[in-house]
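With one protein chain held back, the other chains of the complex are shown just where they sit.
And now, chain A:
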Amino acid sequence: MTHSNDPRGASRRDFFKISASAAAVAPVVASTALHAQPEQKPDPFAPVEVDLVVNGQRRRMALDARTTLLDALRRHAGLTGAKKGCDHGQCGACTVHVGGKRTLSCLTLAVMVREPVTTIEGLAATDGALHPMQQAFIDHDAFQCGYCTPGQIMSAVACVKEGHAGSADEIREYMSGNLCRCAAYPHIVTAIQQAKTQMEG
């Protein structure tokens, strides 16, 4: 998980020059790399300590600064609910909430995240009762293969909270960032309408 004992430092450094400046914006760079440190500046490729609150639990990880939130969740926190559909910010399968806002986790660097993260795994109540949106997706068969579903549901919850679920048309518009190749769209819209009533009721 960390690269601290990794003898590859030098060549990786050369290869990744371009991303170095991007990584440097990371405010919590902890230069704890153990391999030979050049005297002057901290190694921008050393693992960075990332402190996340995910689904109410504190998660500390040492990550390459370029690790996306999606990879941090899937590969490092063991939360595979958020899916990788494109890794380009174009399909919505990786949608999670950061500070309550829907966020494409594949376009977000884990080190940037300051606010609590909620993933599909953290949406149900602590007693296991499903969130009304989850139940509505079951009630209305709002999926087929299910691969887009975690992203759809996270997006849908936010869509309702943003006040963008006023009508079917509005839902269709504000849910258009979440692709569903199985095209379960009509049922997704109905499910959101049902859940909205319950979430607001």
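To be clear about the criterion, a contact is a pair of C-beta atoms (placed from the backbone, for glycine too) under 8 Å apart; a residue touches a chain by one contact, two chains touch by 3 or more; residues count from 1.
Simple rule for what comes next: contacts and distances are computed from a predicted model.
Novice: The chain dropped from view, which UniProt name applies: "Xanthine dehydrogenase molybdopterin binding subunit", "Sarcosine oxidase subunit alpha family protein", "Cysteine desulfurase" or "DNA-directed DNA polymerase"?
Specialist: "Xanthine dehydrogenase molybdopterin binding subunit"
Novice: Please pick, from A:82, A:104, A:117 or A:160, the residue that touches the omitted chain in the full complex.
Specialist: Touches the omitted chain: A:82.
Novice: For the chain that got dropped from the picture, name the residues of chain A it touches.
Specialist: Those residues of chain A that touch the unshown chain are 6-8, 11-12, 15, 64, 74, 79-88, 90-91, 93, 119-121, 123-124, 130, 134-135, 137-138, 141, 143-150, 153, 168-169, 171-173, 175-189.
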